[in-house]
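I have a structure I would like to understand better, so I am pasting it below and will then ask my questions one at a time.
Here the complex is missing a single protein chain, while all its other protein chains stay put.
Letters are used for the chains, namely A and B, taken in the order the chains are written, and counting of residues starts over at 1 for each.
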Amino acid sequence: MKIRRIGIGALALAAASALVLTGCSTGGDTPSTSGSNTSIITANGSEPQNPLIPTNTNEVGGGKILDEIFAGLVYYDAKGAPVNDVAESIETDDAQNYTIKIKPGLKFTNGDPVDATSFVDAWQYGALLSNAQLSSYFFEDIEGFSYDADSPLTGLKVVDDTTFTVALTSPKSDFPLRLGYSAFYPLPKTAFEDMAAFGENPIGNGPYMLAGEGAWKHNEKIDLVVNPDYDGGRVPKNGGLSIVFYATQDAAYADLQGGNLDVLDAVPDSAYQTFESDLGDRAVNQAAAVFQSFTIPARLPHFDGEEGKLRRAAISMSINREEITKVIFEGTRTPASDFTSPVIDGWTDKLEGADVLAYNPDEAVKLWAQADAISPWSGTFQIAYNADGGHQGWVDAVSNSIKNTLGIDASGAPSPTFAEVRTAITDRSIQTAFRTGWQADYPGLFNFLGPIYATDAGSNDGDYSNPDFDALLAKGSSETDVDTANKDFQDAQEILLKDLPAIPLWYSNVTGGYGTDVSNVTFGWNSVPLFYEITKG
Amino acid sequence: MAGYIFRRVLQAIPVFFGTTFLIYFMVFAMPGDPIVALFGDKTPNPAVIEQLRQQYHLDQPFIVQYFLYIGGIFRGDFGTSFSGEPVTQILARTFPVTIRLAVLALIFQSVAGIAVGLVSGLRKGKLFDSSALVVSLILISLPIFVIAYVAQFVFGVQLGWARTTVGPGAPLQDLILPAIVLASVSFAQIVRLTRSSVIETSGLDFVRTAYSKGLSRKRIVPVHILRNSLIPVVTYLATDFGVLLVGATVTEGIFNVPGVGNTLYQAIIRGEGPTVVSFVTVMVLLYLVVNLVVDLLYGLLDPRIRLVK
Partner (left out) sequence: MAPLEETPLVAIDAVKVDEKPSNLWIDAWRDARRRPIFWISGLLILLIIVVALLPSVFSPVNPFTEKCDLSLSNGDPTAGHPLGFTKLGCDVYARIIFGTSTSISVGFIVILLTTVLGLLFGAFAGFYGGWIDATLSRVGDIFFSIPYILAAVVIMSVLSQYRSIWTISLAIGLFAWPSTARVLRAEILRVKQSDYITASEALGVSKIKILLRHVLPNSIAPVIAITTISLAAAIVAEATLSFLGVGLGGTIMSWGNDINQAQRDIRVHPQTLIWPSLALSITVFSFILMGEVVRDALDPKARALR
């Protein structure tokens, strides 16, 4: 998950990734030959929060850059399907042991070879406890991983220059799908000599590379030029990228309107109502892999057991998602009908029990009364959020909806900073419901379910636990057939719809736009434009 | 004189320690673990948090953290941000931009504010005075973000007179619009202050004497009235310079100025102690210099004032 960082008044994070962008539409596999455009595309970004090291970048500002300057084993096309990039083949018989072959003769932009060792060393580095990499949890499933002491990933073995094997601790059928995430990028030998210096001037193997030393002008922009040696499916059709860092989305939007920016992938909420008329057919508003919800921990009084189930269902049915997405978000959100996202393969709005997500005030009042019969309600229902992320509008609207339907006191509980609310959630000291969001790391159903609702999972902030749900997840993970696996994951979601550990709200759309000078702008499954396809002039 | 300046410089030492201590304590007292926030909505493993806390000395008691930081400063090491950039480098790239912006805003607000305030004071109760009151009222009752958005939309997007945001390198012409927006906030204060001071000075004996001596208004207004009315205004402008240096957070954000306000705000929100304290330290030093200059200026504006005994 990558974090969308907060700027002042910016829409903050959903969690959020910025994976590889891509899209291999027509001719993606063949380098564009004739009349290659040399124009530089300017795009919005934000100052990376961490050094530009793949395993230490977990937010969109840095992720967006890494995805352009590195090529992983696979990349995702516009629909989120994995396409081999550096990989020749990724094979497994049991969803647990994988053999990965890479294309021979590839090089980093400094001339270092891209071989099996480049991957294995990079992953070992990322997983090592004392390196304290922000994305180390991506290696959790590989044999040898430990949070207790420094321990090498014994599950990684280099067979020869172009082959290595991976052994996982348990079957994970979506492992190949994860490999397009930035944490799995390779690193050149030079990186390990001085990682800090590397993070300032990273050397990759992707479609673009830094325009020389110091191309990263902190808090201002980063300039990327085309990497002539890149030979995958993402060969740029422009001369380079200039990613300009904005403190607020409003500033970026103003620049798009003022003609100083070519492509924007985040419209500020102040422009939700006007951007489609401002930009006409240059406006983008499409579904994205972002799921928004609020979590009600089971340890809150009245939210446990049978009473809890009734109250959760009642609250869910008292929220008029349709109206809130229309009025507050001006149609830039889509009411949720499950716990994942419509851009993910295997998504469906036909889950049994999904009617609990529809606005039904009468049924809500009835269920609430049934719960009151078990134990009478007292107090205020509150939703905690960080006030620095632009959440107040919808939290107030949701609270009002609950208040108006159920006739109970409901309100938002703002914390000044993101750190404060996350710390309270992490150490379980929070005594209210709280907003939660998830942006997929990779386009798979499991990514929306396993890390959040599996017993003892890393981001299971509500401490939800249901053995039936866990069993279905494990079953899905051991299937080698994608559709069978997805069926299991859908069944697992039907359990979630009964228990409602989190109340699904809506899917965020990607909202963006582009200037009159550029064309061929498409947005990938992960809300980032496919920069390599954009042409200018 | 030299002795006075020397004493003032010596006084900077306790101020330096007082401020850094207070600031460091405030950052420390902020609830929420900055390390946890680095992981966004994902909950990190406790072992990884522990590693990172050690790396940034966050596992140490407050007082140890403070002295580690102060010790570093005397070795020229101001620490690094979470993004791995040395704080000295951050200071070096943001302060010049913000100082340019602040000076520009200061020029706008003092020229416009003093001029309007002077005329208002001289024509107390007349149409100009009332209009000036109304304009200052409108400016004062709108929060700066409203003024900034409107200015950006009207002059940047619709009329195209200015660049919507500040371009690479923050050239002076791009800073004009944000500077005007910044200036608008204190404009009202300076108008009221100048006006009140001018009214008071106009009633003083020496001004009446000057009139009765038959001196022309052209001479009396600048030499007798204005000069003697400037002390509170100059003092206010000096304090405002400090505000402009850090208080430009909102304006810098809206116009995307890569300056102090913006960077400092992000650092505060992220809980980056070393970055916050280093910025404020530089701020304090700048501010002490400005205050010293202003105190010396009093003597020029009113020779009767003697700070040096």
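Operating definition for what follows: a residue touches a chain if its C-beta (ideal position, glycine included) is under 8 Å from a C-beta of that chain, and two chains touch if they have at least 3 such contacts.
It should be emphasised that the depicted structure is a prediction, and the values quoted were computed from it without experimental measurement.
Screening B:49, B:73 or B:238 against the full complex identifies B:238 as the residue touching the chain left out. Residue B:250 is the one among B:101, B:116, B:180 or B:250 that touches the chain not shown. Only one residue in the set B:45, B:60 or B:196 touches the chain that does not appear here, and it is B:196. The chain that is not drawn here is touched, among residues A:118, A:292 or A:401, by A:401. Not every partner is drawn; the one left out touches chain A at residues 8-9, 269-270, 273-274, 320, 323-324, 327-328, 386-389, 392-393, 396-397, 400-401, 403-404, 411-417, 420. In the full complex, the hidden chain is touched by chain B at residues 7, 11, 14-15, 18-19, 22-23, 26-27, 29-32, 133, 137-138, 140-146, 149-150, 153, 188-189, 192-193, 195-197, 199-200, 202-204, 231-232, 234-236, 238-240, 242-243, 246-247, 249-250, 264-265, 268-269, 276, 280, 283-284, 287-288, 291, 298, 302, 304-305, 307, 309.
In this section, only the chains that are shown with their structure count from here on.
Distance from the chain A centre to the chain B centre is 39 Å, each centre being the mean of its Cα atoms. For chain A in complex with chain B, the residues that touch the partner chain are 1-4, 6-9, 13-16, 47-51, 58-59, 129-130, 132-134, 136-137, 147-148, 196, 199-200, 217-221, 244-248, 250-252, 254-255, 257-258, 260, 270, 388, 415, 417-426, 436-438, 451, 458-461. Note for the complex: chain B touches chain A at residues 30-34, 36-48, 51-52, 55, 82-85, 89-90, 93-94, 145, 149, 152-153, 156-157, 160, 163-165, 167-169, 249-250, 252-256, 258, 262-263, 265-266, 269-271.
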